[in-house]
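Below is the structure I would like to discuss, written out as structure tokens.
Excerpt of the complex: some chains, original placement.
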Amino acid sequence: MSKDSIEKFQTQREELNQLVMAYAGQGTKRFYSLDSQAYRAGALPAKVKELLGLVASFVLRCDDCIKYHIIRCFEEDVSDQELEEALFIGLMVGGTITIPHQRRAMQAWDELKQRKSRTSLG
Amino acid sequence: MSKDSIEKFQTQREELNQLVMAYAGQGTKRFYSLDSQAYRAGALPAKVKELLGLVASFVLRCDDCIKYHIIRCFEEDVSDQELEEALFIGLMVGGTITIPHQRRAMQAWDELKQRKSRTSLG
Amino acid sequence: MSKDSIEKFQTQREELNQLVMAYAGQGTKRFYSLDSQAYRAGALPAKVKELLGLVASFVLRCDDCIKYHIIRCFEEDVSDQELEEALFIGLMVGGTITIPHQRRAMQAWDELKQRKSRTSLG
């Protein structure tokens, strides 16, 4: 993973979302809008909601979804240990079949941390 | 679901766990012990961990696992709205295929609340 | 399956939907409403949409969802052979792990046919 893999991911995601929207009917558009609504702070804080989205994506083993929520967890100031504890639950529930996704999740997490550390020092 | 369905569930679960343990090798025993460890309060509080276990079980669509975590969430004083927001994330991530599990989850939740209300009034 | 298993299924489903709605937030309510919208006739006729919902439920192996779409397919005048061809695709895509669901799907289908035949003769 090159140092800008996060940005590449975000750019491609954005471009393809626009393509999906170009073909989308009203139902699909409403579905996407409901999706954003689900993660807004309510009785549960946004941070907990992102951890819920992360663990759900983790046990269903979707790399793109995991990466998206890893980035969001980072933005919500999830700590290393909080992330580790959440993914340990995912690992227990989902089994060793999730391990390749755990590797890629930690790779993205590590990249986010290194990028931030470069910026702080710069 | 009769008013004692929660107790029946817990009794059967306990009996079958004993049967599993009667046949279990060292590996299986360690695995079960690791499972308990995963939900102990750490950087994340026990309540958040139970919500994570619930949503993971929900999107993987395992009724017994969902019921177990519904009971644990109730014990950890999760509120109606917190539960609803967590399951809404599960519903969005997992799709309409999770709806029958949502029905049974809410049925167990409702039973727990009615049981508590009877006890308080009695 | 007794001869009124379809009715029992529909009654329970209705009761639990009301329970879900009693706890539901705005997001959950909109999600359920989107779900109905997805199966309305459009460029694709309602019958094809129900077959799509059936096969999706079949390969994801959700008995309640399969039963719901089996009933809807019956109402949309899907023929025995159309059903068989659709489920054969589901069987090929999803593998032998779907066979127990195929057994229960055909049991529900057979019950619907016998019920109709009794009514016509009565």
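We call the chains A, B and C, going by the order they appear; numbering starts again at 1 in every chain.
Heads up, the rule we're going with is that contacts are C-beta pairs under 8 Å (C-beta built on N, C-alpha and C of every residue); 3 or more make two chains touch, one makes a residue touch a chain.
Source: prediction; values computed, not measured.
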| item | value |
| --- | --- |
| Homomeric complex, total chain copies (3 given) | 6 |
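To be clear about the criterion, only the chains that are shown with their structure count from here on.
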| item | value |
| --- | --- |
| Whole-Å gap between the CA centroids of chain A and chain B | 25 |
| Whole-Å gap between the CA centroids of chain A and chain C | 34 |
| Cα-centroid distance, chain B relative to chain C, in whole angstrom | 28 |
| Contacts with 2+ other chains: residues of chain B | 81, 84-85, 88, 92 |
| Footprint of chain B on chain C - complex, ascending | 13, 16-17, 19-20, 23-25, 27-28, 31, 35, 56-57, 60, 62-65 |
| Chain A to chain C touching residues, read off their complex | 25, 27, 30-31, 34, 37-38, 42 |
| Chain A-touching residues of chain B, taken from the complex the two chains share | 34-35, 38-39, 42-44, 48-49, 51-53, 55-60, 65, 79, 81-82, 84-86, 88-90, 92-94 |
